[in-house]
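For this view, one protein chain was removed and the others were kept in their places.
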Amino acid sequence: MWLWFYQLASPPHAYRLLGLWRPWLLWPAIALMVIGVYGGLVMAPADYQQKDAFRIIYVHVPSASLSLMVYVMMAVAAAIGLIWRMKLAHAVAASCAPLGAWFTVLALVTGSIWGKPMWGTWWEWDPRLTSELILLFLYLGYMALRASFDDIQRADRASAILAIVGVVNVPIVKYSVEWWNSLHQGPSISVTSKSAIAGSMVWPLLVLLLAFVLYFGAILCNRVRGEILLRERNTAWLAESSLKS
Amino acid sequence: MQPGVGSLMGLVLARDLRLAFRHWDQVIQPLVFFVIVTTLFPLAISPSLDELRGIAPGIVWVAAMLASLLALESLFRPDVDDGTMEQWTLSGQPLSLMLLAKTLAHWLLAGLPLVIMAPLVGYALGMPESAWPVLVGSLALGTGCLSVLGGIGAALTVSVRRGSVLLALLVLPLEMPILIFGARAVDLAMHGESATGPLNLLAAMLLLFISLGPVAMAAAMRISVES
Partner (left out) sequence: MNLSEFLHMGGYAPYVWSCYGLTAIVLVGMEWAGRRQLQLAQEKARRRAQMGAQMAVAENPS
């Protein structure tokens, strides 16, 4: 068990394994996406209140879930990298940031497009959208800090501390934004009201959530491999394997 | 002889205060900035106190946040530039507590004057006297949180060239919950409602940040100082 773990953490093994795993994540993700989109757009009945506009939920909610999940994953990877000085964990954290930021952008944009027919305006200071926006700022800060160091080891460790501080702050942000919004009488239609969701409406959502997770995993494999190459550019194994191919 | 933890922090605190008082002009800069920013709002919006009253808590809090941010630039940089910080990291003394003492000194110089000045600014913006205790209390707790969070950001960016914009980018999103609780507490007090909820939350956050923040600050400082 431990031997397997150490092998995984060694860059040449990780580089090879990630390449092997990738197709097993990518193709199921694409298949599930097709199924989920078909289920969401065709098979699910229209919502009695929001009509067909509710179908946006099938892309909005998975993006929003991923944006948060990726941040937590980034912080955990950063903490592992900081504590056990594991290069691979830092490579994972570095790869997570741009992907998570894009999921956050998606959640924001689809949320505001959804808001237009529901609220009559593109932007409402809804608690969920507001905390997504703050999450985007956290991602941007992380990436800006990482980019401002020339030395990759220092960039890894400094940004790891920021990711950990940020993840401690995320629940506080969520709670404070909800509290802040509860003081006002917000718009009565909530884009995420779970009251009247039937089973035929739920399963495409779960399928698409799983599809997004797998798809993220597939992209992460590629990105982590790229980051490994960047961190290992002066090692013998890399020179050998590059010359062979 | 190794000094105890308390006297170590006392030494750092006294040193920082002494150094700061040699440059009076720099000490009052955040305070002047705070007053100037709060002056901008009546000029930009309206001289009518009735209109200003509604947004007064927000004005005071945003101005305090920006003033605290402005002062962070000089929190660690002089000591890093002249090599003092490097000696501290090698001294074997607990770096986190030394940095906490420095942050406390920073708060005494840049946070406390704002807290004392706030009722005056609030009065000028039409805030009723009944809200002053909550204004002072929320700012006292809140600027403490801002100083610790800002200290982490300053320690992370101290070795980065032109780090001040980056510092704002890192620290402001982290500080948003403090702004929410602080400004809402004052708002509630102005409407005659109880503000103990948000004040308790601010106090809890201050305790959380004081207990965990120095560890993060020290880790960040070690990364910034090593060459």
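In this document, chain identifiers A and B correspond to the written order of the chains, with residue numbering beginning at 1 in each.
By definition in this document, contacts are C-beta pairs under 8 Å (C-beta built on N, C-alpha and C of every residue); 3 or more make two chains touch, one makes a residue touch a chain.
Just so we're clear, the structure is a prediction, and the values are computed from it rather than from any experiment.
**Q** Write out, one label after another, the shown chains that touch the chain missing from the document.
**A** Spelled out, the missing chain touches these shown chains: A.
**Q** Touch as defined at the start, partner being the missing chain; which of A:S65, A:Q153 or A:N222 qualifies?
**A** For the chain that is not drawn, the touching residue is A:N222.
**Q** Among A:L17, A:V37, A:M143 or A:L210, single out the residue that touches the unshown chain.
**A** Spelled out, the listed residue whose C-beta touches the missing chain is A:V37.
**Q** Just one of A:W102, A:W123 or A:W179 touches the chain that is missing; which is it?
**A** Touches the omitted chain: A:W102.
**Q** If the missing chain were put back, which residues of chain A would it touch?
**A** 37, 41-42, 46, 51-53, 55-56, 59-60, 63, 98-99, 102, 105-106, 109-110, 113-114, 116-117, 215, 218-219, 222-223, 225-226, 229-230, 233, 238-240, 242-243, 245
To be clear about the criterion, only the chains that are shown with their structure count from here on.
**Q** Along chain A, where are the residues that touch chain B in the complex?
**A** 82, 134, 137-138, 140-141, 144-145, 148-149, 154, 157-158, 161-162, 164-166, 168-169, 172-173, 175-177, 179-180, 183
**Q** Would you mind writing out the residues of chain B in touch with chain A in their complex?
**A** 149, 152, 156-157, 160, 163, 166, 169-170, 172-174, 176-177, 180-181, 184, 198, 201, 205, 212, 216, 219-220, 223-224, 226
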